[in-house]
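Removed: one protein chain of the complex. Kept in place: all other protein chains.
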Amino acid sequence: MAPLRAIPPDLLTLADYEARAATHLPAASWRHIQEGAGAERTLRDNRTAFDRWRLLPRALADLRDGDTVVELFGQRHIAPILLAPLAYQRIAHPDGERATACASAALGTGMVVSTLSSVTLEDILAAQRSAAQELGSGDAPAWFQLYLQPERAANLALVRRAEAAGYQAIVLTIDAAIKRSSFALPDGVAAANLAGMAPPRQVSMAGGPILFGTPLADAAPRWDDLDWLRQATRLPIILKGMVLGKDLDRALSLGIDGLILSNHGGRVLDGLPSALTMLPGVVDRVAGRIPVLLDGGVRTGTDIVTAIALGARAVLIGRPLFHALAVAGMIGVAHMIHILRTELEMTMAQLGAPRLSSLKREMLVGPAPPRLDVLDGGNPWVTTAH
Amino acid sequence: MAPLRAIPPDLLTLADYEARAATHLPAASWRHIQEGAGAERTLRDNRTAFDRWRLLPRALADLRDGDTVVELFGQRHIAPILLAPLAYQRIAHPDGERATACASAALGTGMVVSTLSSVTLEDILAAQRSAAQELGSGDAPAWFQLYLQPERAANLALVRRAEAAGYQAIVLTIDAAIKRSSFALPDGVAAANLAGMAPPRQVSMAGGPILFGTPLADAAPRWDDLDWLRQATRLPIILKGMVLGKDLDRALSLGIDGLILSNHGGRVLDGLPSALTMLPGVVDRVAGRIPVLLDGGVRTGTDIVTAIALGARAVLIGRPLFHALAVAGMIGVAHMIHILRTELEMTMAQLGAPRLSSLKREMLVGPAPPRLDVLDGGNPWVTTAH
Amino acid sequence: MAPLRAIPPDLLTLADYEARAATHLPAASWRHIQEGAGAERTLRDNRTAFDRWRLLPRALADLRDGDTVVELFGQRHIAPILLAPLAYQRIAHPDGERATACASAALGTGMVVSTLSSVTLEDILAAQRSAAQELGSGDAPAWFQLYLQPERAANLALVRRAEAAGYQAIVLTIDAAIKRSSFALPDGVAAANLAGMAPPRQVSMAGGPILFGTPLADAAPRWDDLDWLRQATRLPIILKGMVLGKDLDRALSLGIDGLILSNHGGRVLDGLPSALTMLPGVVDRVAGRIPVLLDGGVRTGTDIVTAIALGARAVLIGRPLFHALAVAGMIGVAHMIHILRTELEMTMAQLGAPRLSSLKREMLVGPAPPRLDVLDGGNPWVTTAH
Partner (left out) sequence: MAPLRAIPPDLLTLADYEARAATHLPAASWRHIQEGAGAERTLRDNRTAFDRWRLLPRALADLRDGDTVVELFGQRHIAPILLAPLAYQRIAHPDGERATACASAALGTGMVVSTLSSVTLEDILAAQRSAAQELGSGDAPAWFQLYLQPERAANLALVRRAEAAGYQAIVLTIDAAIKRSSFALPDGVAAANLAGMAPPRQVSMAGGPILFGTPLADAAPRWDDLDWLRQATRLPIILKGMVLGKDLDRALSLGIDGLILSNHGGRVLDGLPSALTMLPGVVDRVAGRIPVLLDGGVRTGTDIVTAIALGARAVLIGRPLFHALAVAGMIGVAHMIHILRTELEMTMAQLGAPRLSSLKREMLVGPAPPRLDVLDGGNPWVTTAH
């Protein structure tokens, strides 16, 4: 079914968008968007982790002068919500990342653009800026997500293009270097930023090496790549992935500016814990030195409140962006963001919390997180809910 | 299907009433009555919280001279059961609150009348009193539930009307000021007590404020409203909502007389814990200074015993009142109360507990409640069952 | 379908008997046999309590000279299995308790005869004895279960009849005095031992007393009834029900000889814990002064091993007796017992435990039981699995 040109009245939640999206996408694309790795334990964890928390309200609080503003890397975000760096957004809608960029401008919500975008990074930012101008609104935040390429020259070129275009931060994804997918991109959808480059391919022969000892393993991102990137740009660098324990210290010492705690939507390794489960321990370890953002499983305003109360500074919205794009393109994405922002304010008001800083851990009851020393090689014998 | 005029023999439990009620209500009304907010986690919690407790009986106890009497605010209640302040009861039956009032009189069970009743508060109390006179029984307790209106003059008028009519307590609901519903009241059903007043409406424009900074957030009840109410009436004031931790101290210092621990039937904010989960901590904190009542999820005599053993002085019955009204009006409600009272006495007898005061915490085994310091901003890392 | 006259080869487990029994019974009888009180939480607990335990085997143990013998009140039981005092067994088979008695004789398995048997207690014991004689086997144990009647003269008469007939123990059931059932006994099935006596009936009028203040509550068994019974007979007295904490001390001080820990098959009060859950605490409290038997949920040899390892001296088999009776009368019951005994020996052998005394708590892993001080009125905040 073609994307809608107006929002029907029965689309009230992100779950409504998800249910509707299946009818707007070819079956293969739908499966590709929805699926997780393996038996999808991690994918399920990403949702059930939120279901386990309950919220303790403050009675009769004063809600006048409330807002949902958060500042990140010197930028003002009107709400703690960013659009995640989904690859190949033209899978879901012909306008692809352009539609996303316009919705970002219209709602003032930050976007993160993928290395694997199906529109060039320059065109995406141009679309966002011209939409903002048309609407008379200020520029919304825009960050560039980097998948490291085998050659440093290619990485440098991408970073320089992002800087030149005006992106305000680099998000370095560390967890998807080694990944397989049998999904064939639809005709006309390609990695626009990588035109002319070929990714390394894994070819295993019977009896020969499988992964270890092949170029794929050899080219996986390493700490020295982060060190190199830190030297290569003055933009804020935000790591995206499961960075835990001592790795956090190392990353901080290398000068990262932020962390997006993420298991890549359960798409890379089935068996990773949900980001929400690990969030409290990571926040405690980071101890305020950099902001920690959460990616994975956020579908409602209550989810956002839960993540913020557990220490996240903001959240990223992934699959729902695909759903909204598929259903109604730019207006779908704008509406989806509006739903989330409305739910967020309603939840905060009902909790008696007029500002994000009013959301504290003690407003939650839920499962104990893994003990912190697990992250440093301590005793892992901890019953933790997934 | 029209309401029944006699009770068929297969209506033996409140679950039977619920199953039957669906056939006596228009689909939209049924959905409105049954639904909870969001993904209905809180709605489900309200039931599953009871399922987790088990009861330890006393063997061979003397059951002679048993009863289920409880005294609240100087009133004698024949059983620890009150009819909850459901709004717009004419949704379920043409007689609406009048039928409820007659059943209250017939069974001697207290009722709480909603600000949003579909019959005026004066007519409801008159119906209860004349039914009691006809039956030769004494007056049953009647309390008035107050939703704060934007103007204090309106609130004062409601309180004065309740006092003049003869209500014996004011129940101040604190949790539903900010709530949305798409349910359209059926023709002829309206807020009888508020004739001539218009509630504030939330109008959000794209790019403009959503909730914070609008009249809806600005008019939400605050502590000074409670202070004002305390000055405005000499009737007992009972707070209804999730009042926890330091808020309990504050409410007590402002002179409240009772608390109905409630999450509004899971209708306001999905993510609130069940009242039963929070009950032990609240009871410990209140330490006997005022009675704590429980609202939410009570469907059987065993549920009542569980709540009483965990420290509640009485319980409120919500949705089952709608179900019984829809099935058989006044006689349905009376029968529903009789079922609960019978189950309550059977359960107490089987436990060897001839009086409510015989029901103690140590007669229960079940999940540990959230640690008390959570309520004061302590460590929330507590595994708690929802 | 009429009862079978030979055992078909596909009846291999007690679950097979249960599945088959539904086709041999009128629907009302089947429901009556299977049902539990209320929402059947306790009924389900009785099974799931067993599912939570796992068994730790001993490797390479010597299994020569193994057996399953247990001694109780001076009687030798060939296996720790007794047939429970099911009422009105002619519901399931025309021969009723006579068939049960013959199977008891054939397998040498003890039986407990109900006050509410549908054959007189004298005829049942005669059937057991004559079957034993015919088979050339010794007498199997036979105990008489007593429901206290309102008049002591009636109770004394029952006890004297049981003594005269040759029963070797009195099982005093304490938990079913106050119970309701809408099941109408089929034609020709009646309480054979109580011919001429009428049970007290509960008649509640609207507005009048419900249970407390009625003869039903006033006649419930009390501690002085136990004291009286102890004076009235020299047979061993075994209490059957949920006797916990201080009640255990009191019962011991009154001279009971044994305890059958039971929640009456989940038929009396929904919300009681399973007997298996409470067993370890009860066994610890009793500290070997009397044997503790377990009733409820036993369906396999592994269940028996679990109960014995947790401290039970023997188990009672309830509903499966009805199932086997319905399917094939006496030979069904005999086969059912043989299945259990075979499974018991197989399980013991696979665990490396050649005798019941080899089964110890440390061969189990499973949920922590409620803390013992709960049983004495201590802190109930214990997470316990049901």
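Per-chain residue numbering starts at 1, and chain names A, B and C are given in the order in which the chains are listed.
FYI, a contact is a pair of C-beta atoms (placed from the backbone, for glycine too) under 8 Å apart; a residue touches a chain by one contact, two chains touch by 3 or more.
Since this is a predicted model, take the numbers as computed values, not measurements.
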**OP:** With touch as defined up top, name the shown chains that contact the chain not shown.
**Re:** A, C
Subject >> Which of A:Leu272, A:Ile308, A:Ala324 or A:Ile337 contacts the chain that the document leaves out >> reply: A:Leu272
Original post:
Which residue, C:Ala27, C:Ala59 or C:Ala287, contacts the hidden chain when the whole complex is considered?
Top reply: C:Ala59
Original post:
Looking at the whole complex, which of A:Glu71, A:Glu134, A:Glu151 or A:Asp218 touches the chain that is not displayed?
Top reply: A:Asp218
Original post:
Hey, which chain C residues sit against the chain that's not shown?
Top reply: 15, 51-68, 106-108, 135, 137, 280, 300, 302, 305-306, 334, 338, 341-342, 345-351, 354, 360-369, 385
Subject >> Missing-chain contacts mapped onto chain A >> reply: 38-39, 41-42, 45, 174-175, 178-180, 204, 206-207, 210-213, 217-218, 220-223, 225-226, 239, 241-245, 247, 251, 268-273, 277-278, 370, 374-384, 386
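Going forward, only the chains that are shown with their structure count from here on.
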Original post:
Among line, ring, star, complete and other, which best matches the way these chains touch?
Top reply: line
Original post:
Taking shared residue numbers divided by all residue numbers at the interface, is the value for chain B and chain C over half (same) or under half (different)?
Top reply: different
**OP:** Could you give the separation in Å between the centres of chain A and chain C, each centre being the mean of its C-alpha atoms?
**Re:** 59
Subject >> Distance between chain centroids, defined by C-alpha means - chain B, chain C (Å) >> reply: 42
**OP:** Scan chain C for residues touching two or more other chains and write them down.
**Re:** none
